[in-house]
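Only one protein chain is missing; all other protein chains are in place.
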C-alpha cells in the first residue's frame, strides 16, 4: 500500500530530477519551442516541494491535489495547466480520505489524470507531446513501476521522428521532425521519479 | 605651370584613391572612431568629380573652390568641413582669374589652406589628426610633389603611437594609442593623388 | 550573456519594480504580478485584461491605461502567466460591467486563461474572452495549435479598449474585439534570434547571410530559412503572405513592428517598402504605426500586420489613448 509519504517522495524525486535536467529540458525546448520548459518545471516543482513541507497533507489524494494546484499557480505556459491537471485529477480520483492506496487504484487514478490532460490539451498519442510518454507509462504500470518508467522513456524517445500537431512545436510543421519533445522528456522524468519513490 | 586640367586630374585621382581605400579608411575609423570615414569621403569626392564634369570650371582656383564647396555640402562629419575648407581656402588664395599657377604659388595657397584647417578645427600637429599628414606635406612640397607625398605618408604613419587630442578619437584617451588616424591616412591619399596628377 | 540583468530568476520582478518607479499612473503589484490602471475599477466600464509571457514589451504591461487595457498579467519570459494573476486582475478592475480577457492564441495562454475564466466566474465576475490569432505563417488546421497571436493584439487592445472607454456593454466590446481579430493578419521575419535569460544563448542559430521567414515572437524558428533578402524583398514577401490570407477592400491599419533589436532607422526604411508594396497591390491605407510594439526580447527583424477597418473601427482606433506604450489624442 502507498501512503502520503510515498507520494511526497515521488514529488521530491521529481523536483530533484527536474532540477538536474532543467538545462537539458530548456535546450530541447529551444529548436522547436521557446526555451523555457526546464525553468518552468524547476519553478513549479520547487513550489510543490515547499508547499508539501509547509502544509504536510496527510493523504495521497491531498498530496497530489496540493501539488497539482501548485503547478497550476506557479508554472504557467502549456505545461503548467497540463501537469497541474494531471496531478490534481489523479489526486481527486484518489479522494482525500484514504490514508493509503493500492497500486491498482493508483493506476486507475493516473489513467484518469492522463485522460484529463488529453481532454484539456486536445492532444492524442502521436502528436509529439507529453502524452507520448504518459499514455504508454500508464499502460505499462500494470506490470511494474520500472516498466512504466521504461515505457515513458521509450515513448519520449519515439517523439523525435514525429511531426508536432499540438503546442508550440506544431508551428514548425515539417521542421519539428528530428527533435525530441521536451514535454515528453519531462514526463518520462516524472514517471522515473515515481519508480524511484517506489524503489526505496 | 599648372592649369585647371591639372587640378581636375588631382581631384579625379583623389576620388579614385578614396574609392579604392574606402574600406580601409572606414576600418581605421572603427577602433578609434565611428566607422564612417571611408564612406564619407567616397560620397564627397564622387560629388566633386560629378560637379567638375558638369560645371567644368576654367581656372585652378575655381576648380578647388567648387571641389571644396561640394565636400562641405555632401560629406558632413568632421572631415567634410575640414577638407572642404582646405580646398576652398586653397582655391580662394589662388583666386579665380589665373588660368595657370606656378608650383610656388600652389605651395603658398596650400599652406593657407592647411592653416585654415588648423584654425577651424583648433588642432595642431601631434594631435593625431589629418594635420599630421598635411603639415609635413606642405613643408616638403618645396622639394617635389613626390617628396610631399612621402612626407604625408610618413606623417600619417607616425600618428599610430600618438594619443588623440581632437575629434572623436580623443574620447578614448589612452586607448587611442596604437591606432593609425583615419583622417591622416586619407590626407596622405590626397597628397599622393596630387603627386600622381603631377606625374602625368 | 550580454544581458542587462541581475539573475534570470528576478528579471520579471525587477522589471515590474522599474515600471512602478517610472509609471505612477499605474498600480504595479510586483509580488502578484499584476499591473492595473490606477483609477480602476471605472464605474460602469467594461474592463479589458490581457497578459502573456514577458519579453514582448511594451505589450501588454505598457498598454495599460485609459483607452486601452485595464490590467495586464506578465508571465515569466515567454511563459504564459498563471490563472491566479488573471483572476486577481479581473477582481481588481471589474466594476460590475464585466471583464474581457484578450488572449493570444498559444496553448499555454489559452489553457491558463480558460482556467482563469472558470475561477473568475466562480467569484461572480462576468467574463468574456477573445482569442487573437493573426499570424499567417501558421496554418490554422488540425495539424497545428492554430494561428499564433502577434501584432493584431495591439489593434484588438486599442480598439476594444476605446469601445470599453465609451461605455459599451461587454457583448459589444467582445464582438468588436473579435471583429478586429478577424480583420487582421500578420507575418514576421527574423534576421537574428533572441537570447532568453533562462537559456543565456540565442534560441536558434542563424548562419550569417540567412534569415527566418514566418517567425513567431517567442524565439521559435520560422517556417522557412532562406538566403538573406533586401528590405524590399522582405516587404514584398511579407505583404504578399498577408494578402494571400485576406483581400482588403476597405482601408487598412498598418503596423510595421520591430522585433526588438532592429533599429528604428531600418524599420522606417522597411515601412517605405511595405507602403510601396501595398500601393502596388492596390490596398488602401488608413493609418500607419511604425515601432517596437510586439517584441521578442532582442530579436532582430520585423513583422507586418494589416487590419481592415470600417468607419467605426477607425474612429475607435483614433480615439484617445494614454498608456506608457501608446499615447495619442485628447
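Per-chain residue numbering starts at 1, and chain names A, B and C are given in the order in which the chains are listed.
Here, contacts are C-beta pairs under 8 Å (C-beta built on N, C-alpha and C of every residue); 3 or more make two chains touch, one makes a residue touch a chain.
Everything numeric here is computed off the predicted structure, so don't read it as measured data.
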Displayed chains contacting the withheld chain: B, C
Contact with the hidden chain (one of C:117, C:159 or C:191): C:191
Residue touching the undisplayed chain, where the options are C:159, C:217 or C:302: C:302
Residue of B:78, B:94 or B:156 touching the missing chain in the full complex: B:78
Residue in contact with the excluded chain [from C:15, C:162 or C:241]: C:15
Touch list for subunit B against the chain that is not drawn: 26-27, 30-36, 38-40, 43, 72-82, 120-121, 163, 165-168, 170-173, 175
Hidden partner interface residues of subunit C, rising order: 1-7, 10-12, 14-19, 21-22, 54-55, 57-58, 62, 77, 191-192, 208-209, 211, 228, 230-232, 234, 256, 260-273, 275, 285, 288-290, 292, 295, 297-298, 300-302, 327-328
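In this section, only the chains that are shown with their structure count from here on.
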Chain contact topology (line, ring, star, complete or other): other
Intercentroid distance (Cα basis), subunit C paired with subunit B, Å: 53
Inter-centroid spacing, subunit C versus subunit A (mean Cα positions, whole Å): 31
